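All remarks here apply to the structure that follows.
Left out: one protein chain. Kept in place: all the others.
And now, subunit A:
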């Protein structure tokens, strides 16, 4: 992926910033500039997600695209954030422990690298939430 294309989304990727519709009170991550519920754009405001959620489904990737081929095997998952929206990310944990319904929290990690230019991407991955009472 090109540098400007990645750079544009840095704040969203690094800090889990999505959007919230002030009219519908719906939360969106990835961010949207138009609310699919009321189909208005004026009332969307940035929203920083807390980063807690649960694993809705997952897979262990044994082969992947060029950028990720060297990182296999890794866990790819769809995570339901506590505020509502779902996102696709990776979970860093033992392949034996990963399960549907697992509580997770976000963490800042290296995503991958552009093999030709050697550019390293960082972004949000998830780790198991061992002791929820302490984390909040």
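Following the convention adopted for this analysis, a contact is a pair of C-beta atoms (placed from the backbone, for glycine too) under 8 Å apart; a residue touches a chain by one contact, two chains touch by 3 or more; residues count from 1.
The rule we apply is simple: contacts and distances are computed from a predicted model.
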- From the list "Acetyl-CoA acetyltransferase", "Cytochrome c oxidase subunit 1", "Aspartate carbamoyltransferase" or "Carbon-monoxide dehydrogenase small subunit", give the UniProt name belonging to the chain omitted from this structure. "Acetyl-CoA acetyltransferase"
- Name, in rising order, the residues on subunit A that touch the hidden chain in the full complex. 1, 5-6, 9, 30, 56-69, 71, 74, 76-78, 86-90, 100, 111-112, 121, 123
